[in-house]
Structure formats: C-alpha cells, structure tokens
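Of the protein chains in this complex, all but one are displayed in their positions.
As written, the chains take the letters A, B and C, and residue 1 is the first residue of each chain.
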Amino acid sequence: MVDMISRFKTLLATLALVVLAAIPAAHADDLKPLVDGLGKSGYAALRQAVGALAATGDPAVAPILQSLSTGDLYVRKSDRAVFAATKAEDGFKLTDPATGTDAGTATSGEIDKIKVNNAVREAVTTALGSLTLMSPDIAKRRLAAADMFRNGDPAQISLLDQAIAKESDAGIAATLQLARAAAVLKSDQPDADKIAAIHVLQTKGGRDVLGQLTAIEASSADGAVKTAAADALTSIRGTLKLWDGAQNILYGVSLGSVLLLAAIGLAITFGVMGVINMAHGEMVMLGAYTTFVVQELIRNNAPWLFDWSLAIALPLAFLVAGLVGVLIERMVIRYLYGRPLETLLATWGVSLILQQAIRTWFGPNNREVGNPSWMSGAFELGNLTITYNRMWIVVFSLVVFAALMLVLKRTSFGLQTRAVTQNRPMASSMGIRTPWVDALTFGLGSGIAGIAGVALSQIDNVSPNLGQGYIIDSFMVVVFGGVGNLWGTLVGAFTLGIANKFLEPYAGAVLGKILVLVFIILFIQKRPRGLFALKGRAVEA
Amino acid sequence: MNTPIDSTKVAHAKAKDSLLYLDGVSVSFDGFKALRGLSLVIEPGEMRAIIGPNGAGKTTMMDVITGKTKPDSGDVYFAGDTDLTRMDEASIASLGIGRKFQKPTVFESHTVWDNIDLALAGVRKPFATLFHRTTKAEIARVEEILETIRLTDKRDWLAANLSHGQKQWLEIGMLLAQEPKLLLVDEPAAGMTDAETAETAILLKEIAKTKSVVVVEHDMTFVRDLDVKVTVLHEGSVLSEGSLDVVSADPKVIEVYLGR
Amino acid sequence: MTSFNQSSPPAPVVVIHIRQSTYMLHGTIHRTVPLTNEPGIAFQIARSRLAIVASQPLRPAETPWKGVEQGELRPMSYISRTFGAIATAAMIGAGATSAIAAEETIKVGVLHSLSGTMAISETTLKDTVLFLIDEQNKKGGVLGKKLEAVVVDPASNWPLFAEKARELISQNGVSVVFGCWTSVSRKSVLPVFKELNSILFYPVQYEGEESERNVFYTGAAPNQQAIPAVDYLMSEDGGSVKRWVLEGTDYVYPRTTNKILEAYLLSKGVAAEDIMVNYTPFGFSDWQTEVSAIKKFGSAGKKTAVVSTVNGDANVPFYKELGNQGVKATDIPVVAFSVGEEELAGIDTKPLVGHLAAWNYFQSIDTPENAEFIKKWRAFIGNDKRTTNDPMEATVIGFNAWVKAVEKAGTIAPDSVIDALIGVSVPNLTGGFSTIMPNHHITKPVYIGEIQDDGQLDVVWQTPGLVVGDEWSDYLPDSKDLISDWRAPMSCGNFNVATGKCGGKGS
C-alpha cells in the first residue's frame, strides 16, 4: 500500500512536471480522461471510448489507438488509470500513452491488459482512418482511404469532402470518392445523391462494392435507388461471372505448377531412368525441412536475412535431398536395375524409414516456415486476386523445368545420361562411367524434389507426412504425361491441375479429385504410355 | 478366325496361291521408316533366307507378320485370303505361324518337358487349360519332339539350366510342337559353335520338308549351308532376290552389304 | 445451459441418505430428490440439467473385479504368457504380467498413436499422461500403490486401436485407459471396453451423440464449444454476424457439428440462404477455390463469419491461403474448433491476428494453477517453449478425476470406479472446477480466444459459468428426446424421454 501511494506520488509529480513543462501536454492532459475511458470494462464501452478519442481529431490520438490495437495498453486496477506498459525485469514499465512520459512500474498483478476484439479493432481502424486521412505520409493516407471505404461511415462525409478537396494523389482521391459514395449510401441524403453514389461504385465494380450495393438494394424501399442498385448489381455480377472462368484457370495453373514441382523430379528418376522411387515424396519433405532449419537459424542469428531465407535454402535443399538420393542409389537401387517392382518396394521401405527418422528427429508436429515479405499478400489484376506465393511458385516451377531441360539437352552430363538410359552397354563401352552417371542422375532427380520442397513449404504443412500427400499425384502426372518425356510431365501437370480446379466448384473438392483419378485410370487404358508417348522399339525395349 | 475377304483388292488376287504375301508394307516409328514398301511372297513349302545389314528391317518385318506391329500401309495375307494386319499375335500363332526369336526365349522356370507341352498345338482357352488333362497322344508327341531336338535326356531340367545352344533347340522344338505351316526363324545360329550351326542347318532343312520356313540370318556360311533362295533387305525394302550366288553378284548388294 | 458460478468451490459431498442426491442451482442448495426406481422421476432429475455437486453414495466394492479374472492375479497360461511376453516385453521385460508386478503397481494404459498421421496430435497426450503419472507417484501413487504406465502404439490404424485396447486390458491388466483422438478410433475400441468392462478417458472435443458406460468424455461436446462460439459471433461484441460459412473436413465430427449448428442457426432466425456448408478431404492443401468462394459469399453486404471444423493437417494451408488472399479477421472472422496452440505452432500467425478459436482451455489463461502446470510440464518434457492445449487439460481433468474416484471407491474395480466417478469434482487449470456428470461428460467453462501474433490465443469472451456437456444434441431431431444418466436406477446412456424407455427411439 505504502509503495502504492509513493508510486502515485511520483506519478502526480511527473504529471505536474509535464503540465509545467510544455503546451502540447496541455491537451495531452485533457486527452487523459478520454484515454482513461479506455479503461472501462466491456467492449461496447471500449468502442465508445475509441470513438470519443477519434472525435478530438487530435493526431496525438493515433499512436494511442495503435498501441491499443496491438494490445500494449493496460489499466491499473487501483485507479483505473490507463498506461502503455512494456515488460520489464520486475513486472511492467508504465508510460503515459498520451505524453509518452515515464509513469513508473507495476507488477503484473496490479494492472490488467485492455483486451481488444475484432469489433474494437474495426473501430480503431475507422478512427485511425479519419485521423490519418490528412496525414502527410502518402502510404498512411492510402491505407486510411481504403479503411474509410471498407466501412463507409456517414458521419465522416464532411471529413471526406475536405480530404478529397486536399488530396493530391489521383489514386487516393478515387478511393476517397468511393469511400464517400459508400458513406452516402448509408446516410440519409436525398435519393439523387445516393443514385449518383451508386453509379460511382458501379464504375469501380468488383467484389468489394458488391457488399455495399447489396446492402442498399436490400435496405432501401422500392424506388429509383433500389432499381439503380439492382441494375448496378446485375451488371457487376455479370462481369464477375466472366472473371470466374479466368480465376479457375488461374487456380488450375497454380495447382498445376505445384504438381509439376512435385512430379518433375520423378519425371527424371522414373521417366528417364525407369526407377520407381516411392521415397520421392520424402525427398520433397527433406527439402521443406531444410527450409525450416535455414529459417530457424536465420531467425535466431540474422533476422535481417529472413527475406533471403528461401534463396539460401534452395541450394542447400538441392544438396541435402540430392545427397540422400545418391546414397539411396548407391546403397539400394543400383542392385535392382531392371527389376522395377523390387525397386518400388525397396524405395517404399526407404520412405518409411525417412519419415520416421524425421519424426523422431524434429518431432511429429508441424514446423513453422514463414513466407518472406515478397511472398505474402496478394495483388488485384482486374477482378482476379493473385497471391504472391502462388505466382512465384508458378514462375519458379517453370524456371526449374527450363533449367532441367537445359541440363539434359545441352550439357555433356545430360548427353551421358540419355546415352546410358538408352543403351547401357553401348554407353559403358564408349567409356562413360555408367554407375557414376546413374548415381548423379538419381541425385539430380532427388535434388529437384528437394527444391520442390522449398516451394511447397510455402503453401503446405511442414510435417513428416508432407511427402505422402504428393507421391500418388506426382506418379499420376508422370504416367499421364508420358514416361521419358519432360514435356509430357509439363502438359500433364497443368492439364490435371486445371481439370481439377474446374471440377471443384461443381463436384466439390473430394469428388473432383476422384473424377480426375478415374479419368487417368481410363486414359492409361487408352494410351498405356501416356500423353506424349514415344512409339517404337527404342521405348518398348 | 477368318476375316471377310476384300475382293476389290487387286493385290489380293495375286496373293491367292501364295502362303505368305506382303505387298507395299510400310512401318515407321516417330519418323524413322523401319519398312518402306516391302513386298515379299513365300510359296507353300518354300524355304527362304533373308539377309541384310542392321536396321534393314528384318525384325520389324517379322513383327508385322506375327501381328506384334501393325503396318501403317500395305497388305499382309496368309494362306491366300487371311488378312494378318487385322489379327493379334495369339490368333496368328494359332493360324500356324511360328516365330523363333533372335535371343532364345524359353520359359526358364519350366522344365524342358513343360516348355514343349505348353507349345503343343491344342487347348489355348483359359478354362480349357484349367481343367485340361494331358492325353497319351500329347505325351507321345512331346517325346517325339524331344527326340528331334535331342533333349530327351534333359526332359526334367529347368530350361534355365540349359546351355545357349540347347535353348535355341528347345525353342525350335517348341515351334515344331505348334505344328505351324510357316516358321519364322530369327538368327538361329547366333552364338552357336560351328558344330551346332551345322546341325541346326540340317535340322532346319529337315523341317523345311514339311513346312515353309523363313530364316533371317547374318552368318553367310550358314545361309550357304541352307542353299535356298535369298532375299536381301536394305533400309526397309527388298534390294535383291535370288540364289545366294546371284545375290552376292548383284552390285547393289555388294555396295551396301557384302562390300564392306 | 444452466450453470453455476464456477468461482464457488463445490459444496462438500454430503450424503444425507442412501439413494438420495443433493442438487444445487447457482451455488445454493436447491432441492433434495429421493431417487426411486420409478423411471419417470429419474428422468425428471436427469432432464433438469442442473450441475450436480454431491454425488451418488458410494457402493461398497463387493462387486467382483473383472480385471482379476481377466488375467491379473492368476498365473497366466503358457500361450497367454508367450503373447503377454511379446505384448509387454517392452515394459516388464521378458516376464509376463506376473502376479507380483500386478500387486505392486496399478497399471494405467496409454492408447495414443505414436506413429502415422495422428502422431502429430496424440504424441503430446501420451507425454501428458506419463507426466501426470510421474506427478502422482511423487505424491505416493494411489491407494498406496505406485502407478505404472503401459504405453502402446496403435499407429494411427483404427483396427489396431481395438487390438491394442484388448491387449492393454486383457494382457496387461490395466485398470484404466487414457487414449484415442479421432472419433473413429474411439468407435473402434468401444466394443472392446464394453466387452471387457474397463474404463476409457477420452480427452478430445467430439461430435457428441454418444454416452457409454465405460467411457468418460472429458473433451467438449458440441454445446461446450460450437454453440457458444456461434452465440459470441452473433452477439454485438462478436460483430453481430448475419451470414455463416460452415467449412469442414469431410468426416463425422464436422458433419455432425455442422448439422447441429445449422439447426441452431435456423432456430435463431438465420435464413437458409445465409448459410453455406462446404467439405474438403483430409489433408487438403489447395484452398484457393474454397477461400475465394468464402470471399464471394462474404461480399453480400451482411457481416459474414466462417465456422471451421477443418481437421488438423489441412489447417495450415487453409490459414496460409486466408492470410495471403487478405481475408482479415475484421472482415470475415474464422472461428475454429480444432485449431489450438499446437496447430498454430506450425504457422506464421501475423496475418491471422483476430481469427478465433473456441476451447475450454488456453495456454494463455492467467491462473496460478495453469502457470504451475505449464512450469512443471515444461520441466518434465525438458523444453521451455513447449505449448499446452485443450486436450491436454482434458487429460489432466480425466486423470485427476480417476485418481479421486479410485481413492473414494478404495478399489480399482471398474464397476466401483465407474460409479464413484459420477459427481467427482476436480479443479481444472482455468481456476474453476470440472465435475463429472451422470452422462459421463463433464462441466467446463467455454472460452473464445483470438489468435495473437505470437501464436497464442487471447480470451475475448467466456461463458458466465460452467456448461454441462450435452451428449445428445437438442438440435438433432432424433437425439433431442434422448438423455443419459448412468446412475442407478436409470443406468441408461440413451433414455428416451418421449417413450420413457431406455434404448433410443424404440420402435
């Protein structure tokens, strides 16, 4: 109790100091009660308090609200006073949110965190929007405008008008116009304005205006407004329908690229060497885990490198998976050439071992692999949302494919590989060290699987079961595309990907997959050697 | 199974009295033309030797005749009116065309006896074989063949344990067991000792008394031993035809084949 | 959902008179009802969903103990021994479950997958049980005997669960089993537990629609997780959601839960066209179409939320896709029932802040009990970052309840323990008490947490008191008339209040 009082004294002292010290403190001071208002219990009260703070229009409020939404504001039980608190060695270090001046310390028992939920966060964003609408920082303004648009608030119309008048950046101005329109629709302004607003939104089009339009269409009584809204909706929905097709193709391509990545390594080990590697999925998994380890190291030692983590992981993943591949080839597969079914069994065994090894080593749980900044988020292309990670994976898969083509077609190693796979004795008699080539080719295939793992770690679980999910699909791709033909794999992957994505909306995810599988089974009957089968004795042999 | 005769074919008329009739047969694998307009007629009871450098299309020709490969164009008729291009291996085989591979292929994990027994003309349908019991006649026939191919004492050996030459013979024995009208023999002398080669030649001539035989061979001495009409293939079509002396005198042949 | 203030500890167990139970409403003695053999009354008692704080009087442990005949205190046959040896070599070395071993320790079976796809979730629970046994033995065990864990690995293979359960009970003579995660594994072992009359504690939230004499369900029933979550979202604080996407993995738990939620939402006046249900396969990883469908559904001018019953492995790609397609919690919040601290450990949660999860326990809950548990647990596991989660708490509650019941019954004979368990009330990790109800489900607080950027979940809402697990949902036509009360005289898991008969709908 005593130290309570003393702490309170010091607080008063600091406050006094502040008052004497500076003028800004003056209104910081009359912010104080509002800020303490945040200490009231109940989310409704909290939202009101936020509104009240925002109403002051005082830029000093912005940081306070920021720290509120990030959950750094605490209320002191003793006097319900609100502070920004940061963990200190003994309990928390308090600072006055308004002035940022030190306000002593408190133990975790003495203060309660001010909990925020989505509703509050929303209120905060709106408030921040109105506050930063005029901010000199263009990025802030852009965000603010977007927020204003998302929850168009009639109360803000006048504010918006000012902002529009002042706004220099055309893009932001447009957004503000939309925001204004959205606000108008919710307001009780005359129908003429509302219809105008509707037209503004209609010209913008796209999914995010649908919401506001449907709302007004639903709410408003029959009349000009309703019809206008209805027309706008029908026209927008019409255009969106067209876009949906494009969207499906896009998704298909993206899925295809994943399949391609998963299958391309197999296309070498199975397609070129004729080795059934059931442990292929585990190679992918190894790649993913390599990424995890790399990121872990970076997190702990050099966080600034994080955006490069994947770039660093790629070669490592290739090496790790490649080496394991070479090992498997040397220790198991080389004794089984010409006995594909045995190879199949042996490698299946290897896959079990690898899985359990990873499980005992890293534990059975998923491991966190983060997206670097340039792989998170999405951008709009017309009405298409394209996520960066998907986009990069598509690009990446194609690059890998091209690189592989080059290696096989242009390099001497590639030449040797093809020589060996086509006529082993001949090749060896020509002085090619066939065992060496075998090992390297298998290593290459596995290494590429490893690279695929790096990419897949961006969209999927990094767990010991990662590989299992892809092995069957990748076999389907290779067989469907035609063994011994990388182009076949490419076409196969994208065909299956797109087919899958077009089925999904109608048949549902499960049935879609089944249909694709059945289709492949039947297809193999028709063309036992796949889409791009080479005819003739050379291949049959 | 006989396929309906297509009497509009002019070619067909000529095919009538031949045993095997190929006309303008072409086959290509991804652009590579294995056969280009090959024409060949085998008379009943005839024995024919076919020679030619590697890639001349000898094996492909056999594939076409035995139904393994379907020709892109051209006619293949057997015994005058049977269109082989429309049949699969099994039915062609049961028509009476036997084929011996270059590399001897016998059923390694079966005994010599079973190999012959399996090849024996007769039941071929799954359920028939399921309930089939070997008849006295069959046993006699197998023993007879074992005599011909001089493997009676090895009847209970696994084929896998036979020597290369013996496998060749066993395979010929299997052909005989099929009782074919026409035998296609691919390099029977390959990898045989001179003695074996000579014996094989005798054996084949023996067989040729009752059946038509087409022998594909590299080994000139062997072909000479056979002493029959020779057809020279080159790049998928007939280069020259006639007795070995005539053929070997042919400048074209000398150029592409012998004159190396 | 009647409930009593959880801060007040349960009244001491006062048995006034045999065949009589004391009921309590909101902390005050409400009424004392004599239990008669007349089912009508019995059903009234069970029907009035009051939290029970005083339990059935103890039954003297004269009932013959099946476990004994099953192969505990007798010299085992040769064959049995050889197999016993095989089955138990790992624990007791070559010697089979010999009488000596049995007398010195009380065996506790642990039936969680340590390999295969479910290892990801179940391994932790195995460790939890081992931890609890360790703790209990430090306190001197139970009934003066040390506890001994018998661990088996059903390898995520459902039939193997049944085999292993049989092995635990009849070969190793365990007196209780803690185990199972998926519903199918529970379904697969059920017949075994019934046949061999043993006890299973099932620690995972599940679809309900079950109440077996030999099973105690310490995880949440739908009304202890799903329905409160929906209530919250419908409230003003939750954003007064008007439009609902029920997204789930295609298996029984989501199917049933969504059926219940659909009925519940409709009963709350939500229009049918404002509900979208969608299912995806296990381990589904390509969520592009689904997420965009959600966005589409959400752009109808009404506040929309996603109720996710997506199963463990598929969640990471789901949330990654949500994050990347920019579905913000403030626009379309996602509330999940199978995503806890363990699952979030595999994701970068920054884009997910504000999405919700409904559980009966969160690691972040700030109580001394929880703090101490986490401390000890991390010490035991030797990893000071190791997370805790709801099924772990459920395991803790189950374990402590069992210990308490055994001490109450003074024996480990299943029948006595099963009876003794009802009404047993043990502290949970969130500062309250959880009581085992006559329907073999327990009373739990329900918390709604929002995902934080550190992978933890912060409680934003909680039920005022404890919620009694409702085994037979009131929102499914065929189960709304069913109740369960395993106390004599009713002793029925599916008593039909309409027909007044035990055994479901009857015919």
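We adopt the following convention: contacts are C-beta pairs under 8 Å (C-beta built on N, C-alpha and C of every residue); 3 or more make two chains touch, one makes a residue touch a chain.
Note that in this section contacts and distances are computed from a predicted model.
Q: What does the UniProt entry say the missing chain is called, choosing from "Multisubunit Na+/H+ antiporter, MnhF subunit", "Hydrogenase iron-sulfur subunit", "NADH-quinone oxidoreductase subunit K" or "Urea ABC transporter permease subunit UrtC"?
A: Protein name of the absent chain (UniProt record): "Urea ABC transporter permease subunit UrtC".
Q: Touched by the hidden chain, which of the shown chains?
A: Hidden chain contacts in the full assembly come out as A, B, C.
Q: Which is it among A:345, A:381, A:403 or A:426 that touches the chain not included here?
A: Only one listed residue reaches the unshown chain, and that is A:345.
Q: Hey, which chain B residues sit against the chain that's not shown?
A: Its contact residues with the unshown chain are 59, 63, 66, 68, 88-91, 93-94, 98-99, 101-103, 105-111, 114, 117-119, 123-127, 129-134, 158, 174, 178.
Q: Mind pulling the chain C residues that touch the left-out chain?
A: Listed in rising order, the touching residues are 69, 71, 74-75, 77-80, 83, 86-91, 114-115, 150-155, 157-160, 162-164, 166-167, 170-171, 182-184, 187-188, 190-192, 195, 209-210, 250-252, 255-256, 259, 279, 281-282, 476-479, 482, 493-494, 496, 503-507.
Q: At which residues does chain A meet the chain that is not included here?
A: 276, 332, 335-336, 338-346, 348-353, 355-357, 360, 472, 475-476, 479, 510-511, 513-514, 517-518, 520-522, 524-526, 528-529, 537, 540-541
Going forward, only the chains that are shown with their structure count from here on.
Q: Between chain A and chain B, what's the gap in Å when you average each chain's C-alpha atoms?
A: 66
Q: Let me have the rounded angstrom distance from the C-alpha centre of chain B over to the C-alpha centre of chain C, please.
A: Chain B and chain C have C-alpha centres separated by 76 Å.
Q: On a C-alpha centroid basis, what's the spacing between chain A and chain C, in Å?
A: Taking the average C-alpha coordinate of chain A and of chain C, the gap between them is 33 Å.
Q: Provide the list of chain C residues touching at least two other chains, using ranges where the numbers run on.
A: In chain C, no residue touches at least two other chains, as defined above.
Q: Could you check chain B for residues that touch two or more other chains and list them?
A: Residue numbers touching two or more other chains: none in chain B.
Q: Which part of chain A faces chain C closely enough to touch in the complex?
A: Result: residues 43-44, 71, 115, 117-119, 121-122, 125, 150, 207-208, 210-218, 247-248, 251, 254-255, 258, 356, 359, 363-368, 370-371, 376-378, 385, 387-390, 458-465, 469, 501, 504-505, 508-510, 513 of chain A touch chain C.
Q: Can you list the residues on chain C that touch chain A in the complex?
A: Touch residues, chain C against chain A: 115, 117, 119-120, 123, 236-239, 250, 278-281, 283-286, 288-290, 292-293, 295-296, 298-302, 313, 316-317, 320-321, 323-326, 329-331, 333, 342-343, 345-348, 351, 354, 450, 452, 458-461.
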